[in-house]
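Note that one protein chain is taken out, while the other chains of the complex remain in position.
Chains: A, B and C, in written order; residue numbering restarts at 1 for each.
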Amino acid sequence: MLLMAENLSKEFFKGRLNKSRIRAVDGVSFSINQGEIMGLVGESGSGKSTVGRLLLLLLEPTEGRIYFNGKELTRLRKKELQNLRKDMQIIFQHPQESLNPRMKIYESMAEPIRLYGLADGKSREKEEILKLLETVGLTEEHLERYPHELSGGQAQRVAIARVLALKPKFVVADEPTSMLDVSVQAQILKLIKKLQREYKISFLFISHDLEVVRAISDRIAIMQKGKIVELGEPEQIFSMPRHPYTKYLINSILNL
Amino acid sequence: MVLVQTAMENSEQKAKTAETLLEIRNLKTYFKINGSIVKAVDNVSLKIINGEILGLIGETGCGKSVLGLSILRLLPENAKIEGNLLFRGKEILSLSKAEMRKLRGKEIVLIPQNPSTSLNPLMQIGCQVLEAVIRHHNLKKSEAVSKVLDLFSKLKLQEPPRKFRDFPHQLSGGMKQRVLMAMGVACNPKLIIVDEPTKGLDAVLRIEVVRMLKETASAAGTSMLLITHDFSVAAALAHRIAVMYAGEIVEMGKTAAVLRNPRHPYTAGLLNSLPGKGFNPIPGSSPSIISLPEGCRFHPRCSRANMKCTASHPELVKLNDDHFVRCFNVCF
Amino acid sequence: MHDTVMVPKKFSTFSLRTANSRITALSALIILLLVFTAIAAPVIAPHDPVAVDLANKLKAPSLNYPFGTDHLGRCIFSRVIYGTRESLKVSLIVVSISASIGILLGLVSGYFGGLTDELIMRAVDIMLAFPSIILALAIITALGPGLNNVILALTLVHWTSYARLVRGEVLRIKEKEFVESARAMGNSQLRIMFRYILPNVMAPVMVVSTLDVAHVILSASGLSFLGLGAQPPTPEWGAMVNDGREFIRTAPHLTIFPGLAIMITSLAFNWLGDWLRDALDPRLREGRIE
Partner (left out) sequence: MLLYISKRLAATVLVIVAASMLTFLILNLIPGVTPIMILKYAFIGLEEVPNDSEIATIIERFNLNDPLYKQYFRWLMEVLGGNLGTSYVYGLPVSTLLLSKLPATVLLAATSTVFSLVISIPLGIVSAINRNTLIDHFCRLGSLFFVSMPNFWLGLILIIIFSLKLDLFPVTGYGKLEHLVLPCLTLGSGMAAVTTRVMRSSMLEVLNQDYIITARAKGLSETIVIFRHAVRNALLPVITVAGLQFGHLLGGSVIVETVFSWPGVGKLLVDSILARDIPLIQGCILLIATAYALINLFVDLFYALLDPKIRYGRGL
């Protein structure tokens, strides 16, 4: 078992004057095995993105513990957490925005490599980058471009290649395809499946689109207002939904 | 699914009283950008029959929204439009500015794309709808206001009198969509152009918008040009579907026919890349409109492409009574 | 994404575009000329700017004295040339120091927020409670007149606008996903601030600092005009305009030429700032068709 979240909660404070607190994530527990894709589905505002960021400690959890490879993350000192960062990465919803607009694609790709010294020397670095680009289906001519000169699909591939450079064990995919067209979405989903198969990377696939999650996940968690209301295999969820909210979500699918 | 059947039954009765509402012949919309000509819409022809909903499907950058705005002549100054736009026999492109303004909002209406930025933030919701009503009907103010309130209640906006005085920032996304809908149907137009009504919406909101569009169209009996990238929305609402790629229509036909047996490889590819159909993607990416490939614009990504496809440019060919395809090597 | 065409600056007539670019080239040329004049002043100036020659005071512009002479018979043309040194010195020092202070404080207060943000922003609010010249006047009163005190006063006044601008930009960029992904990748705070956030903040700062050079030239010459900046006999444009005030009836050229120099210099920097804003504004950079 790669990762386990236990009774994870997060409260946000709204407005300086009225000290009202919103409990965006409320006692969420689940576990993800090595090489497994866990789908996390819910309407916007259900707290699914917050869960993703809590797992990577991009947000401080108010309560709860996160075990990664047996180590409890919230207890780790800064240094220890630092080298664990390599194994846990994230890809975002807006491809163009997840790359530094002032850096050429080559620079963005080289960042992770240089940060952890994964390739010594310029030529080794370029070689490594080209290998990564090839895995995600891009070519050398994309290296000299800026993020705004790429299409949505291409930018998302660069983001995935960047993450791949660190050879992570676990990746949070926060609605990676919701801004993309259907055909481009299919290419990215195909790529994620390939990374799961060939590199044994496990994913937390966050989305509001039940059909996409059903197609790609090994297990699905349904989230409503900060709580996981149902968890199970896709077929089981779709054939015998137990929780009323799950039924409600399934009925609102507009299939052909 | 219930919704799909009703759409198809409607198209049978509508076909009988077939009187063409809008006919587009070889429409070309070009833009001059930094000295180069960009063909956003390139030689498009299609017909919309009275009371019919035509789904215009295509991915980002295929020119579908530009087509919608061309019909209403709402494009920036550096746009050039050629061809014919016959609306109930009148040629839209030769109308004067004043005549065009009488047409907009009265005969042909646009329901814009993102509701959150399509309402004037400094003006009360009611006034923005009232504006359209007063512009086209010389009603007394009180009559116009009551018409707006009645529209609001028809579109299930709670306590219309209060909503009338609310400002856009006080409404949710769904409510703003309803207000734009009300603005659209305020003067019971002949043709409603709906631009990407479900873009970026949750599944739940999406189905709500689809229901609203269904009620509005069937209630008023108006025809609709539904511009979307979402196949299932088009399937649920449209009687006929036209698929656009790189500024051209590549396939057009009855909804059931196009969905059941798509004849153009791109349409087939799109349908197969849906999550429900196992997300097998179309290789490559859609070409930028500035540098279009030779011959058939889809040939670089088409598994069925042959010599002919790369050499010459296919025309839109009529397969049977109501099915058109732009391809030399049609699928079966 | 909306399908209509997002079109960049529209050029209806070709001549307008060339006119624009020609003026931009002209402004750049003027600035280069100014820098050259400031450096090579001793070589270019025909006469010694401070040499008093009462015999031919208040002479009209002539071949020997292109801008004429002032009430002490000094060659105005040479004084204007030397004046370039003072103006550029003041404006470039003030802008560079106030920009660096402002960027640093703005970056820190925008990125870390909390108490530091409160403290810095309250200080900024108090400084901005005064019109900029009034605060400069107060400081100069305390320190006494003189160009160096003008530099100090204007720097103390101008850093606040940079701090507020940079803080706003940092708050906007900090939320962007590429910063979050940099953090997820394990970059240190400092690296994120200086390698990810700062480069994206520099565009608006460069535009504002170019415009600010023009603004400082006007304020500094204004203070000298009031007699609080450069003290006689230093050749400073503002002070020269002030010297010419008494003789405005008989020898207007004493006032016209130094004032003209101020205006042309600030016009050049203002136009360059405008051009820079359009060039660096990503929205206008290219017309992308969705």
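Assume a contact is a pair of C-beta atoms (placed from the backbone, for glycine too) under 8 Å apart; a residue touches a chain by one contact, two chains touch by 3 or more.
Note that this is a predicted model, so its numbers are computed, not measured.
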Report summary line: In the full complex, the chain left out is in contact with B, C
Query raised in the report: Which one touches the absent chain: C:139, C:171 or C:280?
Result: C:139
Report summary line: Out of C:73, C:113, C:233 or C:259, the sole contact with the unshown chain comes from C:259
Query raised in the report: Thinking of the whole complex, not just what is shown, which of B:106, B:277, B:304 or B:323 touches the missing chain?
Result: B:106
Requested in this report: Spell out the interface residues on chain B facing the chain that's missing from view.
Outcome: 69, 72, 74, 101-106, 109-110, 112-114, 117-123, 131-132, 135-136, 166-167, 169-172, 180, 183
Report task. Would you write out the residues of chain C that touch the absent chain, in ascending order? Result -> 2, 4, 9-13, 16, 19-20, 23, 125-127, 129-134, 137-143, 214, 218, 221-222, 225-228, 238, 241-242, 244-245, 248-249, 252, 255-256, 259, 262-264, 266-267, 270-271, 274
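Going forward, only the chains that are shown with their structure count from here on.
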Query - Highest-count interface - the chain pair sharing the most C-beta contacts - result: A-B
Query raised in the report: By mean C-alpha coordinates, which chain is most distant from chain B?
Result: C
Query raised in the report: Between chain A and chain C, what is the gap in Å from one C-alpha centre to the other?
Result: 47
Report summary line: Rounded to the nearest Å, the gap separating the Cα centres of chain A and chain B is 34
Query - Centre-of-Cα separation between chain C and chain B, whole angstrom - result: 51
Report summary line: chain A contacts chain B in the complex at 43-44, 151-154, 178-179, 181-187, 189-190, 208-212, 214-216, 248-249, 252-256
Requested in this report: Name, in rising order, each residue of chain C that touches chain A in their complex.
Outcome: 176-178, 180-187, 196, 199-200, 282, 286, 288
**Report entry** Residue numbers on chain B that touch chain A, as the complex places them
**Finding:** 1, 3-4, 59-60, 200, 202-204, 206-207, 210, 229-233, 235-236, 259, 269-276, 278-282, 285-286
